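For this view, one protein chain was removed and the others were kept in their places.
Chain IDs A and B follow the sequence of writing; residue 1 opens each chain.
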Amino acid sequence: MRGISRRALLAAGVGGGLVTACGSNTGRGGGSGPALSQWYHQYGEAGTQQAVQRYAAAYRKADVGVQWRPGDYDQQTAAALLTDSGPDVFEGSPTLDQIQGGQVVDLTDLLDGVRDDFNPAVLTPKTYEGKIWGIPQVIDMQLLYYRKSLLADAGVEPPTTLDALIDAAGKLTSGKVKGLFLGNDGGAGVLGGTPLYAAGLRLVTDDGKVGFDDPSAARTLGKLHRLHADRSLLLGAPADWSDPSAFLQGLTAMQWSGLWALPQVQKELGDDFGVLPFPKDGAHGRPSVPVGAYGAAVSARSRHKEAAKAYVKWLWVERTDYQEDFALSYGFHIPARISLAKKATELRSGAAADAVRFTTEYGYAQPLLWTPAGQTAYQDALSRIIKDGASPESELRAVVRKVSAELDRVKKKSS
Amino acid sequence: MRRNRALWFWVFVGPFALGLALFTYVPLLWSVALSFFDAHNTVTPTRFVGLDNYTAMLRDDAFVDSLRTFLVFTAFIVPVTYVFSLSLALMVNRVGRVRAFFRSVFFLPAACSYVVAALVWKMSLFSGVRFGLVNTVLGWFGGDPVAWLSTTEPPWYWLVIVTVRLWLQTGFYMILFLAGLQRIDPALYEAAAVDGARPGWTVLRHITLPQLRATSVAVVLLLVVNAFQAFDEFYNLLSDARGYPPYARPPLVYLYYTALGQGQNLGLGSAGAVILALVVAVVTVGQARWLRLGRTDADG
Partner (left out) sequence: MDDALVRAGRALRLVLLIALALLFLIPFYLLVRNGLSSEQDITSPEWTFVPGELRWGNVRELFDDPSVPFARSLLNSALIAVATTLGTLLLASLAGYGLARIPYRHANKVFYGILGTLLVPAAVTFVPSFVLVSSLGWISTLRGLIVPTLFSAFACFVFRQYFLGFPRELEDAAQVDGLGYWRTYWLVVVPNARPVFAAVGTIVFLGAWNSFLWPLVIGQDQSAWTVQVALSSFTTSQVIRLHELFVAAAVSILPLLLVFLCFQRWIVAGVERSGID
């Protein structure tokens, strides 16, 4: 019952070339300094894992081992941060409770001089009380894909309002093809706050109050039930919204998915698709797309905090070539650095250019104050509104109560 | 001599008891302690909050709802599995030469994990799209595809959850019943036949079932304990990257998200777990009393 040493990491299974190329029989980085462990969630795009291993191997000042985590990643990091055997460096949100609980290290000084180059939309949710707790890696955004030919056949224009989207989904639904795919749960999970922003509201206001305590919230969310009642939603697909399979297999005419799926969609459908933001609703509405970023964070329990910070600075601040490769070579992401995003030719034409424009004009990121407990309550309510036709007013009242309590709790904790 | 025996007792039981104490009792007491603290993202909290976590949990609609869910689930799955596995055992017991074949077939699923079974059920058998097997069969009769796991009216997802569990568990309990049937003295049936009892319901009711009493008690107890621990199939069938739908959410799943997920509210989660453990204990002990477990225990 020999313990498997961390050094044996990757020795099994990783296709030879990349690892042996760095001349280390352990598959670790070539560096000779302290051993660091770095965690990533499992990316679906082929090649990502090999890429991050390549970056780690190129670092000389520490011996970086990459861990590739399948399954419920946020749960695993949360649990691992409670112990000394967790990661030194990990990608994560990090959550407000992790910051307040002192589980992650202040990374503000890593961005000295380049702070303005990071897209504020994704840097803000990593910032708490003026300090930065995670370095945004790449910007992920979500958007609506639609099949041009199917819309033309049904005589439907690309929808620009929520009502038009609901009508279009209805018209596009036939026996074997559904109009719209918002995930197997009917949309409660992936939509999150997006419809609220489309109605001109927000999740949390700048002064830390509930941002959707407003009659128009109930009106907008209530409309989503019609999608379900009309049976225009695809449900129970083998792959969820994050995978374009359902769209590509012709199970649905429109699908909400991530920008990361764009290369695959382009490859299989050529010109026969377009992209849209979530359409606006109501007089004060405007289209919205969610943007987010995993941030590279350093665990406060790391035995080599300084070395870990130095590595994060090297990879996510200095090595812009790797950052560019990571963002654009394995599925599409927008670089978190404004300077890199401007340079990226891949993002200058076609649907990718549309996506970048949506991000700048309509993007919103989940605020740091939007805690998991508040989110669960909201998501439960949204699910009941969409699928069971529950009264949006009473559901939202309960959510507002719960979220207010959460906001009070986290505000009390702030210094 | 007595001291000698005590020594030997601990030689035999000691290693096991020590391990159990370390790996079960220590975490258990730790959990109970956590439930009295404000323990966000920490297992060594400092802020004592008394019973706050308990009152918060009992006032939480979602938690109370999950308790209700699992009581309903238990009340349904226990009798259904019981009747189904007993019927299978009765039938298999009487087929003669091919008995071993049927026994193997029904027992085989017990070798599968919930991960594998959930995979087949979710992605192939009850997949919500047109190429799922059940939907394909529906299609042959002109039916539209049904999104089995996503439809809340009617709650088709229960059909998926219940059939997974039946498929995985029935065989094991069938084996227990078969073993019980083997132990019934054939003379009892002969005596009944002499008395003119017709084979079938009468014999089943007056001979087979009473003779299977010990087995039945064990099966029901195991079924209840297993139902209370239900987590794997619910989690693997219904969770996705964004969480878990607000229906068919048993307490273990809800607590998993409260305490272990990003929520990391370990105090609240532990309080919920203690409440759950108390409910389980009360139900199990009550049921054991009711079934007079003590008697079979003494019978060995």
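Points to keep in mind about this one:
Here, a contact is a pair of C-beta atoms (placed from the backbone, for glycine too) under 8 Å apart; a residue touches a chain by one contact, two chains touch by 3 or more.
Every value quoted in this text rests on a predicted model; they were computed, and no experiment measured them.
Contacts of the undisplayed chain with the visible chains, over the whole complex, involve A, B. Of the options B:L20, B:V72 or B:L204, the residue whose C-beta touches the omitted chain is B:L20. When the full complex is taken into account, the listed residue touching the unshown chain is B:I175, out of B:V146, B:V160 or B:I175. What chain B contributes to its contact with the hidden chain is residues 5-6, 8-13, 15-17, 19-20, 22-28, 30-31, 34, 43, 88, 91-92, 94-95, 102-117, 119-121, 123-125, 130-131, 133, 136, 167, 171, 175-176, 178-180, 182-183, 214-215, 217-219, 225, 228-229, 231-232, 241, 252, 255-256, 259-260, 266, 269-270, 273-274, 276-277, 280-281, 284, 300. Remark: the residues of chain A touching the chain excluded from display are 1-4, 6, 8-15, 42-45, 49-50, 67-72, 76, 79-80, 82-86, 176, 238-239, 242-243, 245, 249, 258, 260, 264.
Please note the rule applied: only the chains that are shown with their structure count from here on.
Centre-to-centre, using mean CA coordinates, chain A is 36 Å away from chain B. Of all the residues in chain B, the ones that touch chain A in their complex are 40-43, 61-62, 123, 126-130, 132, 144-153, 239-243, 245-247, 256-258, 260-265. Note for the complex: chain A touches chain B at residues 72, 74-75, 78-79, 81-82, 93, 95, 97-98, 100-101, 103, 175-176, 183-186, 188-190, 192, 234-238, 240, 242, 246, 251, 372-373, 375-377, 379-380, 383-384, 387-388, 398.
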